[in-house]
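Complex shown without one protein chain; remaining protein chains in place.
Right, chain A next:
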Amino acid sequence: MAVSSHELIAGFADPVQASQQVFRAALKVMSEPGTLVEIDYAETAPKGLDLSTWQLALSLLDPNTRVWLSPTLAANDAVISNLRFHCQCPLVDNPFDADFVIAWHSELPLLAELNWGTAEYPDRSTTLIVQVPALSDEPDWTLSGPGIEHTRSLYVAGLSEPFRSDLTRSRQRFPLGIDTFWCCDNRMAALPRTTQIEPFKKAEEAC
């Protein structure tokens, strides 16, 4: 598919500084899982991409990163044209072949369909970027693990029950695993494969 020039929008006004700032935000959320940040270095995103997804793409994607898009995004001319033009990332047909998967929460591939890396090279795994309808620190998941002093709570809306339990159980396969960014408008959070996820327990009944 060619680039449709009438769909193209401007990228970062200052690509060097904005890429660095967005990367630092990504580094913060990945090293402190469950932390929410807002990133505002681009004013608009291609229709179909959240602002934070678009900024992550501009910051991290390039001709060396293979990208798989979930069906609605893959059929979206604005998304494809802008990714091709600004990032020049190759788009692949199979999520297993992708370094980055960008997906709507309702169109997520099974975790098992993604590349989890190998025992010797666990870093060669897919990074999953999910666009979700809401993202907050309301108590839904209780997170623990590296990057979290005690526990942190995170609410990621719109995920199916099977996906949530797959993600929770995937921790047993560490060091293999999938690292995820959650994007909603200009907000972003991340869960690396080290983060243990537990459903939030209401305060224990008095005992």
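Convention: contacts are C-beta pairs under 8 Å (C-beta built on N, C-alpha and C of every residue); 3 or more make two chains touch, one makes a residue touch a chain; residues count from 1.
Note that contacts and distances are computed from a predicted model.
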item: Hidden subunit of the complex - UniProt protein name among "ATP-binding protein", "TRAP transporter large permease protein", "Alpha-D-ribose 1-methylphosphonate 5-phosphate C-P lyase" or "Electron transfer flavoprotein small subunit"; value: "Alpha-D-ribose 1-methylphosphonate 5-phosphate C-P lyase"
item: Footprint left on chain A by the chain that the document does not show; value: 15-17, 19-21, 23-24, 26-28, 30-32, 59-60, 62, 64-65, 118-123, 125, 127, 145-149, 174-175, 177, 179, 192-194
